[in-house]
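Mind looking over this structure? Questions follow.
One chain of protein is taken out of this complex; the other chains stay put.
When the chains are written out, they are named A and B in that same order, and each has its own residue count from 1.
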Amino acid sequence: MSRLRSWFLVPAWLWMGGLFAAPFAIVLAYSFLTRGAYGGLDLPWTLESYQRLADPLYLSILLRSFLMAAAATAICLVLAFPLALFISRSGRRRNLYLQLVILPFWSSFLVRLYAWLFLLRDTGLINTALQALHLIREPLPLLYNDGAVLLGLVYGYLPFMVLPIYATLERLDPALLEAAADLGARPFSALWRVTVPLSAPGIRAGVILVFIPCLGAYLTPDLLGGGRSVMIGNLVQNQFTTARDWPFGAAVSVALMAVVTLLVVLFLRRGEEAL
Amino acid sequence: MKDIGSSAHIPGPPAPVPGPADAILVLRDVVKQYPAQRAVDGVSLSIPRGGFYSLLGPSGCGKTTTLRLVAGFEEPTSGEVLLEGARVNGRRPYERNVSTVFQNYALFPHLTVRQNVEFGLRRRRAPDAPARVARVLDLVRLAGKEERYPAQLSGGERQRVALARSLVLEPAVLLLDEPLAALDPKLRKQMRFELKEMQRRVGITFLLVTHDQEEALSMSDQVAVMNEGRIQQVGTPQEVYLRPRTPFVAGFLGAVNWIGGVGLRPEVTRISRVPANGGMRSCPAAVTDSVFLGNCVQVVARLSSGEQAVAEVPRQDGAYQSGDAVHICWDPADEMTFS
Partner (left out) sequence: MKPRGRLLGFYAALVFLFLHLPLLTLAVFSFNASRFTVWQGFSLAWYRAIFHDPDLMESAANSVVIALAATLISVAAGTLCAYALWKRRSRLISAGLYLSLVTPEIVTGVSLLALFQWAFRWLGWRLGLHSVILAHVAFSLAYVVIVVAARLRTLSPTLEEAAMDLGATEWQAFREVTLPLLLPGIAAGALLVLTVSFDDYVITSMVAGVDSQTLPMVIYAMARRGASPVINAISALIVVFFGALILVSERLAHAAEKLS
């Protein structure tokens, strides 16, 4: 039994070594090097890149990323919980509604961001329509601000919140709510005291599934923030491309990975693993 | 390792086989130790060729593990498994000439009845495969359902496919792991008879694992009663039921009244308004309860010693009321005693 298993794990080990551990090891090594004269890498080994993370400029970007991710997660939760509740209570139409949540998620992420670009830009649909109705004269500055980025994040990751919450609500025994009602709980109090606590595993999964990609988001702030609402992901990309400061970019990456790993370890309890 | 059934690979000289010379399967001091517990604790068995043999015991007694050691899904920690005189320790399941009927049948859901039955024959490249498949499907009364998928069969039919799939290979020993447990009670009783009948017809040695004593008693030529990883007693159904060697065996095979250190089955425990005479023994008692069971009446009485006895009496014998003074009577020959 073990012989076949060992062979079957060979590709996974190749992936593990070549495409997972090796790239990250290189980034880790780079983060301790010094930036070379022409943007390359140089000795000596140093902690300087990590010290630069404490620079107020970069600290503000880190803080902003945290706040944006937290806000996006909170909004997603507020939008997703009632929706999941609605779907879990809609009987035979459940699958149809579930498809409606999943379908945009299957289509391209880039296309979904472009849709907002199309709606929000100065010559976009909303501004054009408002101008045509003579409600405004100058286009509203809808794009390239924190609000637009937040909107994009919520739009992009909402299904990640809906699905796990729905999954726990669907498994919820309706008899529990009947029991609560029987014991004199009004519907809202039954919801708050029975349904919400029992869907906690789904909420926890949803929060982690939304918060983590939002924290490391790159494309959303890039397209909808337009360089004015910069997040950690843009900082990393910038250091590796235009700024050509690979050691610093690597240090930011390592720090981001450390935070993400910590969050996953904290949130994922044993027994909830999928593998 | 590839040539199934070859005995050329036994290391050293052939070991002497204990027990009857015609034993087809022998277990010698087999131990299976898991990290947390010892599932099989020194089991030695000698299973005669061509019979119906049962391993009976409560769940967790090690009977299924014993079966899996024979099939090759587990390897013993120590001890030997000898199949047709050859040591099979270390041989993979596909290198052993035994076949298993699993508790949930483990039919391949993506294959038809025919393909399921052919599965083992295809490995062996048997030239007469189609004829053998037809014959065995006839035997289990599944002719005409060859192209169905397992999901389209009833529980009883699935069970028969599992049987056919193993029987068609004509294994040295057919291992049956609680094969009737997944059937409904009515069908289960009917299948006992059919299984026994089938074993007689094909002449293959059946080794059945069950926790149901009625099942073991009604089908087997020999029963081995197991508890806590050890064999308690081996014997014919009559022997283990009527002459149990330990209180555990007595209690596991049926209800027991314990009266002054001896055991009595309820069906040989009689009740009477007068003390017994003529070689019968008796004990004064008071009726505490009487339960109508349809075919008989169960009378519960408390003896003066404080012990309780249950007697099954014919309906017409019995208008016993709670509080009636009676005598519990029995034939000394029916007593079960333990050393």
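Before moving on, here are some points about what is shown:
As a convention for this text, contacts are C-beta pairs under 8 Å (C-beta built on N, C-alpha and C of every residue); 3 or more make two chains touch, one makes a residue touch a chain.
Small disclaimer: the values here were computed from a predicted structure and weren't measured.
Note on the undisplayed chain: of the listed residues A:Leu9, A:Ile136, A:Leu176 or A:Ala200, the one touching it is A:Leu9. For subunit B, the residues in touch with the chain missing from this view are 4, 71-73, 92-94, 98-100, 102, 104, 106-110, 119-120, 123-124, 149, 151, 165-166, 169. Residues of subunit A that touch the chain left out of view are 1-6, 8-16, 19-24, 26-27, 30, 79-80, 82-83, 85-87, 89, 97, 99-104, 106-112, 114-119, 121, 123-125, 128, 132, 155, 158, 187-188, 212-213, 215-219, 223, 232-233, 236-237, 240, 246, 249-250, 253, 256-257, 260-261, 264, 273-275.
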